[in-house]
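As you look at this complex, bear in mind that one protein chain is not there, while each of the others sits in place.
This part shows chain A:
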């Protein structure tokens, strides 16, 4: 109709060009292929450090990173070393553990029920890094047990969180660490909730996008979440582990038909190659090529194909 005002197309276009939020949002999340690539690159550096990470494949489809380590935690000890009340305590303990054996559960509940003292002790941790399709982020699952093999209960895990994060966790513990079934193994694990991952990943990813460089999502993510639950991430990960090959989201590139064999220290060609060492080295400041013209896959070292198990 003649009197009908034209829709504000021009202003819409202007808004689109000013705020590439769509690009930003897509780059804040991690697709599964990039997850695997980042994990493999992390794994290679782990091998060179003997840091203990391994890749576990489940039924040839999904895989995850795994590592066991000793750390410290706050565990609650049964007061059975007292003089007079030891018998009573021992009886109570026995009946409780008997009850738990019947139920075929880990006896983590034994220590939580009684009045006992909390102390710092050596804890055996097992960490798993899985990919969450629903959150499109990695998720950290972990188990914790004393050296005697007793699983820590949830409260003990909360008490064992690094002091830097403890205040925030104590404010809303159920939002942070809970127990869930491991998606691939079906066993009870503690899990660090992934729902706010994008909040702490956003500053890094945004800066990388603006500076036309890549980051290794897993390394960055692990550097944030690892220390919360006692997982040490040596500094060299942040300097030595390369980023995955850039794949533009608009036009997905087909996977390389000739995967190169894994080398002990893959480095992108634009940065000066540095031998992996335990002492952290300053990163090279050479910028990555702009994202609008991605490098062809053949010029940059490819991480090993998913099917191959490294090391």
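Note that in this section a residue touches a chain if its C-beta (ideal position, glycine included) is under 8 Å from a C-beta of that chain, and two chains touch if they have at least 3 such contacts; residues count from 1.
Keep this in mind: contacts and distances are computed from a predicted model.
Enquirer: For the chain that is missing from this picture, which UniProt protein name fits: "AP-2 complex subunit alpha", "ER membrane protein complex subunit 9", "Ubiquitin-like protein ATG12" or "DNA replication licensing factor MCM4"?
Expert: Hidden chain identified via UniProt as "Ubiquitin-like protein ATG12".
Enquirer: Which one, A:58, A:122 or A:235, makes contact with the chain that was left out?
Expert: Of these options, the touching residue for the absent chain is A:235.
Enquirer: Given that one chain is not shown, which residue among A:65, A:144, A:157 or A:208 touches it?
Expert: Spelled out, the listed residue whose C-beta touches the missing chain is A:208.
Enquirer: Over the whole complex, note the residues of chain A touching the chain we left out.
Expert: Touch set of chain A with respect to the missing chain: 162-165, 167-169, 171-172, 175-176, 192-196, 199-200, 202-204, 207-208, 211, 215, 219-220, 223-224, 226-227, 232-233, 235, 237-239, 280-283.
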